[in-house]
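What follows is an incomplete set of chains from the complex, kept in their original frame.
Chain nomenclature is as follows: A and B, assigned in order of appearance, with residue numbering initiated at 1 for each chain independently.
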């Protein structure tokens, strides 16, 4: 981790043939699609990867297959979020053996943890993890907002390498940017794609953008413009990028709807073999799938 | 499950020697303590059992040891709550092999699930579970309140046997009682001990009461009074029972504080061998432990 990762790190969806069977060929295709789209890393087993809905066995298959397909061409980040330290480490160790670059962990998410419990959790995890650990702030799902002073303390740990923030809170991220202005080795990444460009203009290191599963180049170009502070180009590309989510994310219902939109789009583009979701999520129905087809026709033309 | 369970079903704490090592002797002692206290069933691997913080391996050890110690003397209910259907079923099957009576499942708790997703989840689980399934409503931890019409639909499933409600919502439980007044085979249990007595007066089947780990007899006597609609005795015993939580639950900080209070009390009573909590929780400090000792002295005198 000497060189910090900068740019677009798509949170890869998990291609499934059925709720507990990996689409092995789909993983291979999707990895090529992403690398061909000039992304800067690949993050598997995040929220978009439905990690919490996957069995430990399937997680391991996905790690092995992703690592094999990437084959060292890009950093591989692996989500190890779990309520149990022991089971998180089982995944981290498996990922390390397969050459992963780093582990990403949101807080345990059953109990709402206090600040000192979060500190203890991450310290225990980072002490034992064979991979550098990225913090993952995701209060909507974990009930725990990682306060700035907590992040500041955790960032002193030699095995904690950065933070992905999915809170959508612009105040929080702007304060993080100031706090770590003198720590260029501590990576700061934005989850929600709609706001990564302005945060990169202000010094952020990249975006973990769900829509980049489908249109990686849109995101890579936008990142490049923002990273060199070309505001005019950023504004122009931002508008195009926002269309991806506008057209694809609102079709599927409920909180995992955006994942359904992405999977259906990738299936229609023949990158993955099925739009299957893990339990208890269901795929889009025929009407909604038709809307995705329309959306892709429009988005492909941009 | 021909005969519905009625009465006190303590959510057993998980005795630990260290965060990933079971206190095998502690389990044996605690089971005897509970059976000696006239409880009507034992529920392991619930929230009070820190199930979400325990590795799969440790869960299995606890199931095996609990089943061996209970040895058929009482119904054994086993929590199988997990975000993954596959991993829930692994625990359910293990429990079934060891003679457990039923499985208890709160909804997956990372994504906030919609009503139809909850329906699909429980239907899938109940279809495949070798044990009857109890629903477990726990919105503070799972983000999902199980609406009454959902419960009504799920109760039609032949392998769904009842519901434990930990919402503390008196309106909700009173509506459940009316909804299931003509379904005496569908068990309705109250999580928070402070309110089980009035709900039993109104027809509820029992309480899954944390404090019963320490003072099972207090709870069993209160249940008995409420079950036979002896309001005067209920009121008198309710006051004594409430003292348990008042004195023990507020000492430990944060959301798992009440578990710390119970473990410390059981350690001081030499029923378990350590007050150790699973990661990322810490035990009470010396000052707080001293408060527990004082509390026990008072409570033992009641």
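Simple rule for what comes next: contacts are C-beta pairs under 8 Å (C-beta built on N, C-alpha and C of every residue); 3 or more make two chains touch, one makes a residue touch a chain.
Source: prediction; values computed, not measured.
*Asks:* Given 2 chains in view, how many copies does the entire assembly contain?
*Replies:* So the full homo-oligomer, as given in this file, consists of 4 copies.
As a convention for this text, only the chains that are shown with their structure count from here on.
*Asks:* Give the rotation angle, in degrees and rounded to the nearest 5, that superposes the C-alpha atoms of chain A onto those of its identical copy chain B.
*Replies:* Angle of rotation between the two copies: 180 degrees.
*Asks:* Would you mind pulling out the distance in Å between where the CA atoms of chain A average out and where those of chain B do?
*Replies:* The computed centroid separation for chain A versus chain B comes out at 36 Å.
*Asks:* In their shared complex, at which residues does chain A touch chain B?
*Replies:* Chain A residues touching chain B: 19-20, 47, 52-58, 83-87, 108-114, 117-118, 120-121, 124, 140-141, 143, 253-256, 278-282.
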